[in-house]
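Only one protein chain is missing; all other protein chains are in place.
Moving on, here comes chain A:
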Amino acid sequence: MARIIVVTSGKGGVGKTTTSASISTGLAQKGYKTAVIDFDVGLRNLDLIMNCERRVVYDFVNVIQGEATLNQALIRDKRVDNLYILPASQTRDKEALTHEGVEKVLNEMSETFDYLVCDSPAGIEHGALMSLYFADEAIVVTNPEVSSVRDSDRILGILQSKSRRAERGDDPVKEHLLLTRYNHERVERGEMLSIEDVNDILSIPLLGVIPESQAVLNASNQGAPVILDEDTEAGQAYEDAVARLLGEERELRFLDPQKKGFLKRMFGG
């Protein structure tokens, strides 16, 4: 039985796909057979981040509609063992992700995988709802910024009322907060919400803090999830998040303010 993890946010562009790519890669590196599934029908992007855009033949919707088998559609990652990608369709509309269809595919994948990571589209429409409905756990990706925090709270409400676990009255979906694009210097200057601020408002367990980093852009340029870039802070922060997801306790890193010069300190820089 696979554990189903949705990566969700409500708000667009906060780092869901970046996170899905790195978390799934990290889980596979730890030896778990993992698939990352792109639910963003019409706007597929995960394939680019995972560097398999030229190997896509069949997609998620083809499998749902019986035009391809799961094995035909799954793309095996060339760098990391145990890692597979199920790309989204670019041509169909989101309604092609039917409830029964998604359930059937997830059930079939559950038989052979340990983890299924679902990359949600932005918004709270059909595609986003489908990606979270079957989840056992949710990684709520949030930027330290008002609209992102508010949307995350919306999504938490949906997880608590509209997921399969909620409808069945099972144990609730396990919630994790992943704060991304965090800039410690700006927090120090009072220009950006701090970890504590966001925690006070959302009050769900913190999975990790990913710093705002050029390494993320470099990684997506090259089509390599940033977690593979082990020398970077963002890569290491994702590695920590994966370890915590698996139950390990790790201290938060990379949050010490940079050593400030005397003048800067004097003038509150």
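The rule we apply is simple: contacts are C-beta pairs under 8 Å (C-beta built on N, C-alpha and C of every residue); 3 or more make two chains touch, one makes a residue touch a chain; residues count from 1.
Throughout what follows, contacts and distances are computed from a predicted model.
Considering only "Fe-S cluster assembly protein SufD", "Transporter", "Urea transport system permease protein" or "Cell division topological specificity factor", the record for the omitted chain gives "Cell division topological specificity factor", by its UniProt protein name.
Taking the complete complex into account, A:194 is the one of A:90, A:110 or A:194 that touches the chain left out. For chain A, the residues touching the absent chain in the complete assembly are 145-146, 149-150, 153-154, 157, 161, 187, 189-194, 197, 200-201, 266-268.
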